[in-house]
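All protein chains but one are shown at their positions in the complex.
Order of writing sets the labels: A, B and C. Residues in every chain begin at 1.
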Amino acid sequence: MHKYILRRLLLLIPVMLGVAFIVFTMMYFTPGDPAAIMLGEAASEHDVERLREEMGLDRPFIVQFSTYIKNLVVHQDIGRSYQSKKPVVTAILERFPTTLKLAALGVLVAVLLGIPTGIISATKQYSIFDSASMVAALLGVSMPNFWQGLMSIIVFSVWLGWLPSSGFSTPMHMILPALTIGTSSAAIITRMTRSSMLEVIRQDYIRTARAKGQKEFIVITRHALKNALIPVLTVVGLQFGYLLGGAVLTETIFSIPGVGRLMVDAIKQRDFPIVQGGVLFLAITFSFMNLLIDILYAFVDPRIKSQYK
Amino acid sequence: MDKNKKMLSINNLSIHYITEEGTVAAVQDMNLEVAEGETLGLVGETGAGKTTTALGIMRLIPEPPGKIVQGEIVFQGKNLLDMTTEQMREIRGNKISMIFQDPMTSLNPVIPVGEQIAEVIILHQNVNAREALERAAEMLEKVGIPPERIKEYPHQFSGGMRQRVVIAIALACNPKLLIADEPTTALDVTIQAQVLKLMNNLKKEFNTSMIMITHDLGVVAEVCDKVAIMYAGNVIEYTDKKSLFTEPRHPYTLGLFGSIPSIEDDEERLNPIKGLMPDPTNIPSGCPFHPRCPKVMEICSEKVPKDTEVSKGHFVKCLLYEE
Amino acid sequence: MIKNKKILVLLSLVLVFSLFVVGCGKTEDTPGTDQPADKAPEVRDTLIVGQGADAKILDPHATNDQPSSRVMKQIYETLITQNEQMELEPGLAVSWEKVDDLTFEFKLRQGVKFHNGEEFKASDVKFTLLRAVESPTIGHIVGAIDPESIEIIDDYTIRISTKNPFAPLLAHLAHGASSMLNEKAVAEGGDDYGQNPVGTGPFKLYEWKSGDSIELVRFEDFHGAQPKIERIIMRNIPEGTNRAIELETGAIDIAFDIAPTDVNRIDENKELTLVRDPNLSTAYIGFNAAKKPYDDVRVRQAINYAIDMDSIIEAVYLGIGEPAIGPLGANVWASHRGLTPYGFDVDKAKELMKEAGLEDGFKTTIWTNENQQRMDIAEIVQNQLKAINIETEVKVLEWGSYLDGTAAGEHDMFILGWTTVTGDPDYGLYPLFHSEQYGSAGNRTFWSTPRSDELLTLGRTTADPEKRKEYYMEAQEIIRDEAPWVFTWNGENVSGTRNNVRGFMQHPAGHHKLFTVYFE
Partner (left out) sequence: MNKQGQKRGPWREVWRRLKQNKAAMVGLAIILILVFSAIFADFIAPYGYDDQDLKARLQGPSMQHFLGTDNFGRDILSRIIYGSRVSLQVGFIAVGIAIAVGGTLGAISGYYGKRLDNVIMRLMDVLLAIPGILLAISIVAALGSGLQNVMIAVGIGSIPGYARIVRSSVLTIREQEFIEAARAVGASDFRIITKHIIPNALAPIIVQSTLGVAGAILSAAGLSFIGLGFQPPTPEWGAMLSTGRNFIRDHWHMTAFPGLAIMITIFGLNLLGDGLRDALDPRLKN
């Protein structure tokens, strides 16, 4: 197991270097001079040049990239934001908890909504509940979440006045964003749980459990669920990673100061250190998340555990 | 051992599967009896309705699409079909146990085998979890698995070993009736013999009645007292083992014997039954076997044959023997 | 035993989530985000303001953006201040006098403390100005000052000179970029000074939740009158709609930059007060006069005639602000109010196009950045120019690409805005129309005439206000006739406040004082 984890971690290194390189290259060739943006509509060429020099933008690509990697590897330093002059790590860590919380709440909503619905749907296949929740799930997948967010603001904030429309400070503030970001995941998890559950309850070992005289509830929760949740777990993990990276739309709609908005702003303002650091950070988080799921797998599924050895 | 004490009797049982494509009469007008300590063989091709019968007795037919349309299943004097789910759960795994066909899939892959055996013990016997595990270990030993392996998972066992675990689960509560659904089909030939022997020994030890589902007449010869041959949901011949092997009557049964290669006979070729099992949603009229029957008569496509007692305790569903 | 396994799995799942939810980010109980409704009618001492973007950095020499200026206005002070009528008033300097054409002498206020306890002295002024001059970010504001010549007479007297005569110097010293810093604080702050600002203003930074809010707390040693409120929380609420909703529900007390679509709603709401004042901003459609066919004045004029600016303003700004008649808004000093608008006259436009030999029109592009109003204008202009056979393609560019492209002269028509923050016409004309300012420096039309160049130079180097006014009047007439721009719109500051908010006054430059605000 340890060996397996170590191998996975080592494999991450070239991937992350690749991420750094791709982002760096892309940013380098993106039109829009960071210095010019900082200086605005009226800045003399002299000033722009001075600033470019100050920022090190006048150096050739290879020099810039290798300096970046050197600082990263040797000094664990990924620079400072052009705009706020903050260390990139600080700038990201300030925002990350909010996004993490948003994504976690979204996944929580998705899990709490999706797994029970999926289970009930599967155990009552072809019932009205099943059909209704399947249509709902399909709609959930089909609904653009930014649209859903806007519509829920209209209904719950504007028309009914029940919930605040922006910010992320109190539980009340979190309800709409969490629902918005969690809906499509809930739908996906519902579908996944249902099909996985259907697959499992047709298995012989479920019949075995019933043949033992076990209660149906226990058959479902203990025998079926544990097996059915294994593939669902992957989806939950993937969704979590996806929500972390894709929170920007929800953050925009609800004025939530998360890492997604930081990134989009940074891209627009050509705040390259933030973009690079942020993408790297999210990529690592995402990869760790995947690793975590694979490890969790081993705990749930003894078959996989023995494979890792 | 009182051979005449009835353990189970099935009367006029019909089980249908109702699907969009049509209704399948998986079991039709079935009449069977199993006495205490007796072994009944249920023989037929795949799709003949054997497993449905077994699941019917366990009341584990998936509903929908399955439905028990008529009949009764009397176990120890009580009709199982009248029982509540609660009462039925008391019986399952306790008084009636079942061994399934495929040991590779009938164990839960994410639960250690010991717990899977212990589960049935906890359910039906007044013991706590620790005691149950101890008993589970004993059961493992009884079926020939070192009890130290109690904490291992099914994937760590071979097929034959897993079937032993399944047998351990089935016999853990000392059931009155054991239904074994082709318990050896999925196993290697050498293992098959071992497992059959094990079952036979245990059955004798516990004085259990048994329904042995199989398509293998060799298995029947080895373990059964009585045999019911099934074809397309019907028991077409029902008799004791001896008369089945000495004087089979139904053309289908004859055909079955014809398709067994025999070393003793000098016949050069096998005589397999021509044709295939009918589409279950589209059973032929009259006698369902008539399109394949070598002795088919005109009336066979019109009239549904009834049980005919050709000699004492030997029932055949064939118009050849109807008056 | 059996149960254990299941519980373990369940637990691990629950744990993972609860860890994320609870663990990261202790629940923040910002006093500001509490609904004031739950509070007793005690006198509120915390003011909550919503604005459209978070400050970038609180170092006046490192940025010149509006959201940062709005916060820094409460933290820092300048030698001279400009009141809401754009008149110069003493700030950290109590008086000043002209020594010669290039030099001013300032008497500094005594007993002024910085937030770190240091006393404000002439050395701080010198340090600040030297640091400012070196910063490329605000070069256009303090660039005229000659760093060599800053002379400390005594702790409370200092002389500042410019390299050349520079009439608007005092106005530039009133600009936020000339805010006074403390040398010790800057040195201590190092690279992180922008997160730890130290000024002499009535409020000091208490907490900055990046992207969410900035909390300021009253500076007890402030040299002037103590503000009545103790805390200011400036919340970042980018969406106009959300800002309005938050104001209506009482989650914030003041909302800056009310979106045109929300103006009526705020106005009609009995609990709210709408505050509207003209500001110093102007929006314009520019032509790249270095490119055909825009090098032909007739084409530029034709397009001026072909655009129905009133309907655009109505559709885009929904009646906020007013149509611009010249390059400077009404509240800029020496703004020419007598310029004749071109008006909407398609026939005249066609005539001019014919004269220019382009009655069959041409294909062109109109550039804009992602600003919603500018994109809207572009769409309508595109539609209206069809009438004189001009086929326009709207190109929306990101701000960075837009600045690059327009500085390099790759564009045809473009839409942009300008704010004459100093209220002085030099600031509003020189960077935009002088030939020395082509490209990135501000003149993205690449238009100029020798005479207008001369006038603009004279305007900035002449001390006599009457003379300056004459020069600027003439320059504005030339710009009108030469039509490098289609004058579009002069903006308004529109804020909304709760009814119990008192003492709020908008500054035309947009960075409103909040320390005069109190609750009733």
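Here is the rule we use: contacts are C-beta pairs under 8 Å (C-beta built on N, C-alpha and C of every residue); 3 or more make two chains touch, one makes a residue touch a chain.
Predicted model only: the values in this text are computed from it and were never measured.
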{"item": "Visible chains in contact with the missing one", "value": "A, C"}
{"item": "Candidates C:S401, C:T419 or C:T497 - the one touching the absent chain", "value": "C:S401"}
{"item": "Omitted-chain contact residue, chosen from C:N83, C:Q110, C:N164 or C:T261", "value": "C:T261"}
{"item": "Options C:G176, C:P227, C:G240 or C:G496, residue touching the unrepresented chain", "value": "C:G240"}
{"item": "Hidden partner interface residues of chain C, rising order", "value": "239-241, 244, 259, 261-262, 265, 311, 314-315, 370, 372, 375-376, 378-380, 382-383, 393-398, 401"}
{"item": "Touch residues of chain A, complete complex, unshown partner", "value": "14-16, 18-19, 22-23, 26-27, 29-32, 125, 138-139, 141-144, 146-147, 150-151, 153-154, 158, 195, 198-199, 242, 244-246, 248-249, 252, 260, 263-264, 267-268, 275, 278-279, 282-283, 286-287"}
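The definition used in the following text is that only the chains that are shown with their structure count from here on.
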{"item": "Top chain pair, ranked by how many C-beta pairs fall in contact", "value": "A-C"}
{"item": "Most centrally placed chain, judged by C-alpha centres", "value": "A"}
{"item": "Whole-Å gap separating chain B and chain C, where each centre is the average of the chain's CA atoms", "value": "87"}
{"item": "Between chain B and chain A, distance of the C-alpha-averaged centres to the nearest whole Å", "value": "52"}
{"item": "Shared-contact residues (touching 2 or more other chains) in chain A", "value": "226, 300"}
{"item": "Multi-partner residues of chain B (at least 2 other chains)", "value": "111, 119"}
{"item": "Residue numbers on chain C that touch chain A, as the complex places them", "value": "6, 8-9, 12-13, 16-17, 20-21, 24-25, 28-30, 33-34, 54, 56-57, 59, 62-65, 136-137, 139-140, 143, 191-195, 209-212, 235-239, 241-243, 245-246, 249, 251, 370, 398-405, 407, 416, 418, 431-432, 437, 439-442, 444"}
{"item": "Residue ranges of chain B touching chain A (in the complex, touch as defined)", "value": "55, 58, 60, 64, 85, 88-94, 97-98, 100-102, 105-112, 116, 119-120, 123-124, 153, 155-156, 166, 169"}
{"item": "Touching residues (chain side chain A, partner chain C) in the complex", "value": "30-48, 50-51, 54, 80, 83-87, 91, 94-98, 100-101, 103-105, 107-108, 111, 153, 157-158, 161, 164-170, 173, 222, 226, 229, 252-255, 257-258, 261-262, 268-270, 296, 299-300"}
